[in-house]
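The structure appears right after this line, and notes come after that.
As you look at this complex, bear in mind that one protein chain is not there, while each of the others sits in place.
Residue numbering begins at 1 within each chain, and the chains themselves are lettered A and B in the order written.
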Amino acid sequence: MAAIEVVIFGAAAVGALAGGLGVVLARAPIRAALALLLVLGSLAVLYLLLAAQFIAVLQVIIYAGAIVVLLLFVVMLLHARTGEARPTKLPRQRPVGFLLAAVFLAAVVTALRDAAPPPLPAVGQGFGTAESVAGVLFTRYVLPFELASMVLVVGIVAAVVIGRGARP
Amino acid sequence: MIPIPYYLALSAVLFTMGVVGVLTRRNALVVFMSIELMLNSVNLTFVAFARQLGSLEGQVTVFFVMVIAAVEVVVGLSIIIAIFRIRDTVDVDDVDLLRG
Partner (left out) sequence: MLLILIMAFPLAGWLLNGIFAGRLRRPAVSLIGAGSVGLSFAAALIAVQRPEVASGWRVPLWEWISAGDFSVRLGLLLDPLSTVMVLVVSGVGFFIHVYSIGYMGDDPAYSRYFSYLNLFLASMLLLVLGDSLLTLFVGWELVGLCSYLLIGFWFDRERAASSGRKAFVVNRIGDAAFLLGMILLALTVDTLDLTRVAESASMVAPTTAAVITLLLFAGATGKSAQLPLYTWLPDAMEGPTPVSALIHAATMVTAGVYMIGRVYPLFLRAEVTLPVVAVVGAVTALFAATIALVQWDLKRVLAFSTISQLGYMFLGMGILAPEAGMFHLTTQAFFKALLFLAAGSVMHAMGGIIDMRRLGGLSGPLRWTMWGFLIGALAMAGVPPFAGFFSKDLILEAAFERTQGSPLILVWLAGVVTAFVTSVYIARAAIMTFAPPAAHHAHPHEAPSVMGWPMATLAVLSTAGGFFGAQVAGRPLLQSLERFFAIEVHEQGAPTWLIILAPAVGLVGVVLGYFAYRGRREVRLGAVGTFFERHWLLDPLYDRAIVQPAKWLGLTLATGVELGAIDRVVNGVGAVVARTGGALRRLQTGYVRNYAAGILAGTVLLLGYWLLR
C-alpha cells in the first residue's frame, strides 16, 4: 500500500463526504448543486484509484459536465427558493427520517463488518481502459447498449413534450 | 492498495446521506440532487466490486447506470418545470393531489 494512495484516498473520501453533507444540508439549492459537483469530482478520483479510468472520465463528462450543468440551469430558471419558509406540514418526518436512516446505516455496516475479502487479484494494464470496456460493451452487452440509446431518445422526446407547456 | 471494504463503507455513508436528503428536504431540486448522490454511491460500489472480482462487468453496469441517470434527470427536471409553471412551487409537499 503506497502512502500516496492512502493520501489520495483520504482526500477524495473527505471531499465526497463533505460534498454529501453539503448537498443535504445546504440552504440554497445552488450551493447544494456545487456540493454535488464536489462529490462527483471526488468520486472520479476514487474511480481512478480503482482502475476504472474510462468510467472516471465518463463521470466527469456526463455527470459533472452535463447533469450538474442541467441542474444549475433549472435552478436558475426557477429562482428556486428554499421552500422551507412555510411551516412544514409533516413535523414528524424529520426525526423519523433520521431514525430510519440511522437504522439503515447500522444494518449495512453490520453486513459489511463480517466481510473478509480475499486478496485483490492483479489486473492487467488494460483493465478499465476504454478499449477493454468497449470490448465487453459491444460484444456481450450490445443489446442493452442499443436499448439504452433508445431510452435516451425517448427521454429527449419526453423532455421536449413535457417541457413545451400548454398549447395555445 | 486500499482494502475494498473501505470503499464500500464510504459508499454506504454516501448512500445514507442521500436517503436523508430525500426524506428530509422539501425543495424538489435538492431531492433530485440527493437521488443523484445515491446513484453515485451505488456506482462506487459497483466499481469497487469490479476491481475486487477482476471483472469488467461492474464497470459496464456503471456505464448503463450513468446513461439512465442522465435520462432520468432530463425527464424529471422537465416535470418539475411543468409543475412549477402550473403551481408556482417546487415544494414536494405541495403536490399532494393523490391524498386519499
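Before moving on, here are some points about what is shown:
Note that a residue touches a chain if its C-beta (ideal position, glycine included) is under 8 Å from a C-beta of that chain, and two chains touch if they have at least 3 such contacts.
Bear in mind the structure is a predicted one, so any value in this text is a computation, not a measurement.
The omitted chain makes contact with just one of the residues A:V14, A:I61 or A:A111: A:A111. The residue touching the chain not shown here, chosen from A:L90, A:L147 or A:V161, is A:L90. Chain B residues in contact with the hidden partner, per the touch definition given at the top, are 19, 22-24, 26, 31, 92-93, 95-100.
The chain not displayed touches chain A at residues 89-90, 93, 96-97, 100-101, 103-104, 107-108, 110-111.
Rule of thumb we're sticking to: only the chains that are shown with their structure count from here on.
Chain B has its Cα centroid 6 Å from the Cα centroid of chain A.
Within the complex, the chain A residues that touch chain B are 1, 5-6, 9, 13, 16-17, 20-21, 23-24, 26, 29, 32-33, 36, 39-40, 43, 46-47, 49-52, 54-55, 58-59, 62-63, 66-67, 70-71, 74-75, 77-78, 80-84, 86, 88-90, 93-94, 97-98, 100-101, 104-105, 108-109, 112, 115, 117, 120-121, 123, 127-128, 132-133, 136-137, 141, 144, 148, 151-152, 154-156, 158-159, 162-163, 165.
Within the complex formed with chain A, the residues of chain B that make contact are 1-10, 12-21, 23-27, 29-30, 32-34, 36-37, 40, 43-44, 47-48, 50-54, 56-57, 59-60, 62-64, 66-75, 77-82, 84-85, 89-91, 93.
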